[in-house]
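Just passing along the structure, written as structure tokens.
A single protein chain has been omitted from the complex, and every remaining protein chain is retained in its original position.
For reference, chains read A and B in written order, and residue numbers begin at 1 within each chain.
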Amino acid sequence: MITLSHYLVLTAILFCIGLVGILRRKNLLMLFFATEMLLNAVNIGFAAVSKYYMDLTGQLFAFFVIAIAASEVAVGLGLLIIWYKRVGSIDLDTMQSMHG
Amino acid sequence: MIEAIAFYTFATLTIAMFVITVMSKNALYAMSALAAGMIFISGFFFLLDADFLGVVQIIVYTGAVMALYAFGMMFFDTTREVKERNSSAKVVFVLSGMAALLMVVILVAPIISDKVQALYPMREDVGNAEAVGIVLFTKYLVPFEVAAVMLLVAMISGIIMASKRMDESLTLKEDEEIQKKAAQ
Partner (left out) sequence: MEKYLYLALFSPLVGSLFAAMFGAQPKKLITGIVSSALLFVSLFSSLYLLYYVVTTDSIVHVKLFDWINVGDLAIPFGFVVDHVSVIMMVTVTTVSALVHVYSIGYMKYDEGFNRFFSYLSAFVFSMMILVMSDNFAGLFIGWEGVGLCSWLLVGFWYKKPDVTRDVNPSISPSWAANEAFIMNRIADLGMLIGLFLIYWNTGSLQYDVVFQDVSALNIGLVSLIGIFLFIGAMGKSAQFPLHTWLADAMEGPTPVSALIHAATMVTAGVYLVIRANPIYSAVPDVGLFIATLGAFVAVFAASMALVNQDLKRIIAYSTLSQLGYMFVAAGLGAYWIALFHLMTHAFFKALLFLGAGNVMHAMDDELNIFKMGGLAKTMKWTAIMMIIASLALAGIYPFAGFFSKDKILEVAFDSQHYILWVMLWVGAGLTAFYSFRLVMLVFFGEERYKKFGFHPHEAYWYMLAAMAPLAVLAIIAGFFEEGFERFVTSILPEYHFHVHGITVVALIGVTTLIALGGIALAVYKYSRGGFSEKWKENPVYQLLINQYYIPVIYEKLFSKPYAELSRIAWKELDLRVVDATVDFIANVIYKSGFKGRVVQSGNLSSMLKWMVIGLVVLLILVVLYSPVR
């Protein structure tokens, strides 16, 4: 039987894959992909919790997460394009102006 | 039984797709794998009786968001391999592994108490979409409206970022001025 724990473990695994992506990727666009993965992973978690406790709150939460993710992508891509036009590269290492 | 099969299938596929997204050196492959992963996640939603959410996932995420990424990819040279300088792969995997382990421990261990109450319980008689609608427009009305405003703002910001010469107004000027400006 598939219990809540299965879904939550799945959520954890997907979230961590997303973390790996965040840490590894030096290309800003790839970073955005990994961010999407994080959001999707928690969406699964919300939906699972919602089903197993017979509460609709989780689904609504996931719904709003999707809305926010969409708007975030729009704005983020817009900025990314402007940066690319201005600087010519979207590599993270070139975006460093602080000297540490 | 079917549920279990479906769950494990979807799980394997999703994980595989996401791993490709993270590990691939080709941007196009990564994007495609991400889109595929999104679809499989919507499959999960259908498994969980969250029909509305599953549909929204496909339309919004896979349809709109991934399409947006695809348009964004046009600006960058996608045939070229993305060169990345990885400082230390070991640290990354160790960190993520620990995070995964810890989260699993937290979630699997009997920490979640039995005191969770359902505030908006699912009703058996209505379908999922109708139930979502009822809750959305009663309890979550304000967040709904705020989310709408936020989308509006995002749209406006997208327009502004993409366009040029936004300080001039085309509707309040005479035709000759516009022609002159265009000729310059």
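Following the convention adopted for this analysis, a contact is a pair of C-beta atoms (placed from the backbone, for glycine too) under 8 Å apart; a residue touches a chain by one contact, two chains touch by 3 or more.
Keep in mind the model is a prediction, meaning the values are calculated, not measured.
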| item | value |
| --- | --- |
| Residue touching the undisplayed chain, where the options are B:6, B:60 or B:92 | B:92 |
| Contact partner of the left-out chain, one of A:22, A:37 or A:70 | A:22 |
| Touching residues (missing chain, whole complex) on chain B | 87, 91-92, 95-96, 98-99, 102-103, 105-106, 111, 113 |
| On chain A, residues whose C-beta touches the chain left out of the figure | 19, 22-23, 25-26, 31, 92-93, 95-100 |
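The rule is simple: only the chains that are shown with their structure count from here on.
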| item | value |
| --- | --- |
| Geometric centre distance via CA averages, chain B-chain A, whole Å | 7 |
| Residues on chain B engaged by chain A in the complex (per definition of touch) | 3-4, 7, 11, 14-15, 18-19, 21-23, 27, 30-31, 34, 37-38, 41, 44-45, 48-50, 52-53, 56-57, 60-61, 64-65, 68-69, 71-73, 75-76, 82-86, 89, 92-93, 95-97, 99-100, 103-104, 107-108, 116, 118-122, 131-132, 135-136, 139-140, 143, 147, 150-151, 153-155, 157-158, 161-162 |
| Chain B-touching residues of chain A, taken from the complex the two chains share | 1-2, 5-21, 23-27, 29-30, 32-34, 36-37, 40, 43-44, 47-48, 50-51, 53-57, 59-60, 62-64, 66-75, 77-82, 84, 90-91, 93 |
